[in-house]
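Omission of a single protein chain aside, the complex is shown with its protein chains in their original locations.
Chain IDs A, B and C follow the sequence of writing; residue 1 opens each chain.
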């Protein structure tokens, strides 16, 4: 086991996959010298050359569109968008082209690309650099959506995403770049897509979450012990396909479900999970998510947006009461 | 009362608002000669001139971006995107700019624009011309989302959308362009945003829907009479803000909720409504929506996507049983 | 009509045959649309056949082609099977996309035809990526992208021009300038001297030709493709032409100046090529036969399509994705 950051784990994954398969390459702004926003591409241009770690113009439509064309033509591009907010400059290329090419062409095409677009609040980068639009892409047929929450998962899921023959929207959380976790460097097996992880076991309520919100949910579960409430926390890891079996089994056992996400609550993916569980199991469900406001800049305003431990604890108490 | 099509009613609304307020104007491709995809701009360029019905280059980013700038600078633009699919070429302008300008600038700005982007299946225009991404915009703070289902509403809601000081995503349904309805031309009052309409009353189940799916839901309600099941159908009309009171009141009374939408079910806005009702009322909820596939071209394939009367009827029977 | 020592009558006759086949296909598609057999939209290529055929005559089968909404001609010229295309327009089993795509999504990856496209200019950015893939894989293929004179005003196309030149990619952009975009006269919404000047401002060589002159297309593309294939970097060709029909089959094009249409008919590529062939050894009878054969080939496909089975609804659920593939009939939970 090696301790490394979430960003370093992602770098390791890309390096391993690029070494394994010469068809894997990456394109985006400032990947070479800068090594990506968090060093997740550090040294890779020196190792693999500027044809495989391509520094691009500021042309988001073409970063994504070129990745689609390159995938159709037999390679495995990783399109680095820096922020999911900037990826909004390339939605047609992702949703109208990447997600649909295989289907529209009756199965002739495969689009094995990774659209890498970090989400979430990092602190003070406000409305145009902090969004969490994962629900959009979950709603889009053809796409796989991945949201790793730990260093080990960022390595293992990025490897799976690169090997996947479907277009994968890969959403690292910017707030996690520097978080250190244990990674087994010898184990080169990818983490399978679509399989949730149990963060902690419990009997009274199932808390489902992903990305940076997992850490908060785990702290809430700890705090709830004092109330005598035992919460099971499930990290979905992949949002589409989401691990419905894991959630249903847990929720059927605990009898209560709370979904927590940093993304805006209204219209968020929590609605899918909560309504599916309510429809299927008829048990009490609840959701916590950001209020429907843009992410503000100043500390107390940004704080007012965030779903902190106390809010989760309070909501669980209500549900269990 | 005058019988007119959904498209004609929209044309009337725009004409009335342009006559009323010289700050109202529209921009988009082929608005002049063609008069819009369904004649919804017919004759308006002749009446108001080419500075107020502007024929643009094929530049979706700029159609939307220019609308944002023009709204910030004191006018009320209607940005015609032709298809919500093409509006995907202008998501940054809509979501990063229009939706956030007022907030990011601390209330200095207002963005009174209408982003007009028809949704839905018209028949045979397939994956890149048939999408229903309303859930994306409901999830986006700052935006109002409107989905009219009748000629009268298309007139009255478009008027409200144009008068609204918030950016409104106005989603006509392409399958409704030619559908005729009664419109009271003398009544120039807009239909208020955020207020649902009751399509038919019932006691056993509340069916919530919008846009073209309303017609199907109403037929299903008719068919259910034979089963002795009395269904109340609610047309949300505005998806954000949705008329939560109307839905909760009805659902609390009927004790059951079914949300039906043409959009893909997974990650669709039905999840918001169903989970909110389940959380709030703890009654049985269910959703029907398109499968998570791109819209296919051929008749039997497109049919396999659609939510037809029989599926609604069957689902209601299960719920009421 | 300009001529060229390399013009082998047999080669020209073969190109002519393809042009005629495209024309027959498009006429039949339009009729089938009006008869209600084909749904959606059908953007006919009538009047521009010399461009697709002249371009593709200079490509290898493994070269890539990306197209736009007006893709039937490009597809047939690149070698896609018109029978499967007609089945696709009719939405039947055996269509190029098994009925999932329709007119705007014709593709035949087996001949490098990477797809028509319903979103203007998205194909342009895809082209430069396909070219990067070619380089990465060490091939000497090239990519040809077709764009209309309306489409050149979309940002992604302009980004793609810059991108192609920055990396000196093997891409040939063909701008088919038929002077109109749907109902809009493009020079009214296109600032400056047009696409050739724009391409040159990116340092990209641009050549403007009479696209209705098969020989000029053939000759120019032969030269340019050779330059690109041997590492000369991307180029753009602006092929002047005229859209003889409405924007799509349900557009009567009432906005068209009839005198203009009349004049354009006189420059129409099939008659011009035909005239050359008559002067160069083909007989009128041979030409009549060739046209009749094309018509009957296409009519055969139409009849076949009309009688072909519809796809089973289940097929709607295949080929979406591997991970998280939807199941049929789909759980309504």
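Heads up, the rule we're going with is that a contact is a pair of C-beta atoms (placed from the backbone, for glycine too) under 8 Å apart; a residue touches a chain by one contact, two chains touch by 3 or more.
For clarity, every value in this text was computed on a predicted model and none was experimentally measured.
Chemist: Looking at the whole complex, which of C:112, C:155 or C:211 touches the chain that is not displayed?
Modeler: Checking each option in C:112, C:155 or C:211, the one touching the absent chain turns out to be C:155.
Chemist: Which one touches the absent chain: B:77, B:202 or B:294?
Modeler: B:77
Chemist: Using the document's definition of touch, tell me which of B:5, B:45 or B:62 contacts the absent chain.
Modeler: B:62
Chemist: In the complete assembly, which of A:128, A:160, A:238 or A:254 touches the absent chain?
Modeler: Residue touching the chain left out of view: A:128.
Chemist: Would you write out the residues of subunit C that touch the absent chain, in ascending order?
Modeler: Given the touch definition above, subunit C has residues 153-159, 161-162, 164-166, 188-193, 197-198, 200-204 touching the missing chain.
Chemist: When the complex is taken as a whole, what residues of subunit A touch the one chain not shown?
Modeler: Touching the missing chain: residues 29-30, 32-34, 55-62, 85-86, 89, 123-129, 286, 288, 291-294, 296-305, 311, 315.
Chemist: Considering the whole complex, not just the chains shown, which residues of subunit B touch the missing one?
Modeler: 22-23, 25, 27, 51-52, 54, 56-57, 59, 61-62, 64-75, 77, 92-93, 96-97, 101-109, 141-144, 164-166, 193-194, 240-241, 276, 279-280
Note that only the chains that are shown with their structure count from here on.
Chemist: Can you work out the whole-Å distance between the CA centroids of subunit A and subunit C?
Modeler: Computed value for the inter-centroid distance: 39 Å.
Chemist: Rounded to the nearest whole Å, what is the centre-to-centre distance of subunit B and subunit C, using the mean of the C-alpha atoms as each centre?
Modeler: About 35 Å, centre to centre.
Chemist: Two-or-more-chain contact residues of subunit B, please, as numbers and ranges.
Modeler: Where subunit B meets two or more other chains at a single residue, that happens at 85-86, 89, 126-128, 286, 291-294, 296.
Chemist: Find every residue in subunit C that makes contact with two or more other chains and list them.
Modeler: As it turns out, subunit C has residues touching two or more other chains at 95, 97-101, 105, 117-119, 155-156, 320, 324, 326, 333.
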